[in-house]
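The excerpt is restricted to a subset of chains, each kept in its original location.
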Amino acid sequence: MQLHLSTWPEIEAYLQTSQGIIFPIGSTEQHGPTGLIGTDAICAETVARGVGEETGAVIGPTINVGMALHHTAFPGSMSLRPSTLIALIQDYVKPLARYGFERFFFINGHGGNVATLKAAFSETYAHLADLGLENSGRVRCKVANWYMARSVYAIAKELYGHQEGSHATPSEVALTQFAYPDHIKQAELNPQIAPSGYPIYSATDFRQHYPDGRMGSNPALATPEHGQRLYEAAVKELSSDYLQFLAAE
Amino acid sequence: MQLHLSTWPEIEAYLQTSQGIIFPIGSTEQHGPTGLIGTDAICAETVARGVGEETGAVIGPTINVGMALHHTAFPGSMSLRPSTLIALIQDYVKPLARYGFERFFFINGHGGNVATLKAAFSETYAHLADLGLENSGRVRCKVANWYMARSVYAIAKELYGHQEGSHATPSEVALTQFAYPDHIKQAELNPQIAPSGYPIYSATDFRQHYPDGRMGSNPALATPEHGQRLYEAAVKELSSDYLQFLAAE
């Protein structure tokens, strides 16, 4: 059940039986010479919709632009500042909490979002407490990184070993190939396996150390079939995680 | 050409020939008993993609959640505060202006966004000037409301007359029916034509005057075929508007 394809009376009815909602959150940022700029949003949205079908959860609109300031030396990359993303999350959660939503499950496709999301959750809880909402103490937010799901991680290791890398990875590229088979890109990768091991600092520094944008990965290994396998594993595991999140006291 | 389905070298190449980018902006808000909560985002995104095909423009990620605070007495409605949306627009434009984008065309599906967008454009121009970017004086942002396109307006008048109303209109519902024919909703509308004429103030006040969320409309008149006609008119007219925007000195 997708929020944007529902009516308000349908959401009112849904709230009688569940207080959970899932938000896909990705990023709009370079993913190397062959990775789609929307990779992280596509992956999060694709997996989230699968989880929605599996669990009956309502799926909110995808947060397409996340925290990717370190990628902004590559044309096309976009980002919110952390303080803007914190404000956005607070704005998202507040009215929904008033309607009765209490479990916010963010399916995330971008490692760079995690820190800001956690900061945003803390600020949001405190803001809800300031408002004195009756259910403010019961509101819970959780970030679930599809690429960190144990089963997903195992498949990636099996398929790609150390060529998985950590940005523009074959596993995320594969998932986008599964989702958008008509948009599979080809380009020379040089070196085949991107450099790795440098920490992330400023955008300038990032591009100096990772000149084509990839971090330690060889995305040429990706196939749509891998993408399907990763998708199915992610949906299964995150569906289970979501249901546990709902059920937890 | 969609940004999220492109690679960064493709965007780098695109910038050699064009400095234009289109952002669909909608809203996630109640649209009456039968209108989809995502109506405004769906319409903006659908039209924007058509314009992208027609003109070759790169289409950025859809801004799904807009300024809809006045709808937040209906479950499922979401909104950014105006000050958050201003920060978001500034964050979106800044790095893109650094890459060389100079014409930002926002195809908008929600009247409630217009005021904040205009405020955001002003604040963004001033911020870019503060940064001293070489091209800051050349950056231009424009909002184009698909539902206000002359040809669209004429069709809506022809098809629905005064039953078009101003929120949860048959024309926007028709466009979503064209885009998502599997998600056409049925529900009793009572009265058939919603009340109209009250100005918009707070969310509470809004719901008191517009109890099922519609404003002056009879969305039961909508059909997917109407939607297609509206879509085609909007794409044609906004494509022309976009090209003029690019070409203007």
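Lettered A and B in written order, each chain numbered from 1.
Quick note on the criterion: a contact is a pair of C-beta atoms (placed from the backbone, for glycine too) under 8 Å apart; a residue touches a chain by one contact, two chains touch by 3 or more.
Keep in mind that what you see is a predicted model, and the values were worked out from it rather than measured.
Colleague: Out of the whole homomeric complex, 2 chains are present here; how many copies are there altogether?
Modeller: Every protein chain is the same sequence, and the full complex holds 6 of them.
Note that in this section only the chains that are shown with their structure count from here on.
Colleague: For the two copies chain A and chain B, what rotation in degrees overlays their C-alpha atoms? Round to the nearest 5.
Modeller: The rotation relating chain A to chain B comes to 180 degrees.
Colleague: Centroid from C-alpha atoms only, then distance chain A to chain B, rounded to Å. What do you get?
Modeller: Their C-alpha centroids are separated by 24 Å.
Colleague: So in the complex, the part of chain A that touches chain B is made up of which residues?
Modeller: 2-12, 15, 28, 30-38, 41-42, 60-62, 64-65, 72, 74-81, 83-84, 87-88, 91-92, 95-96, 98-100, 180, 183, 185, 187, 213
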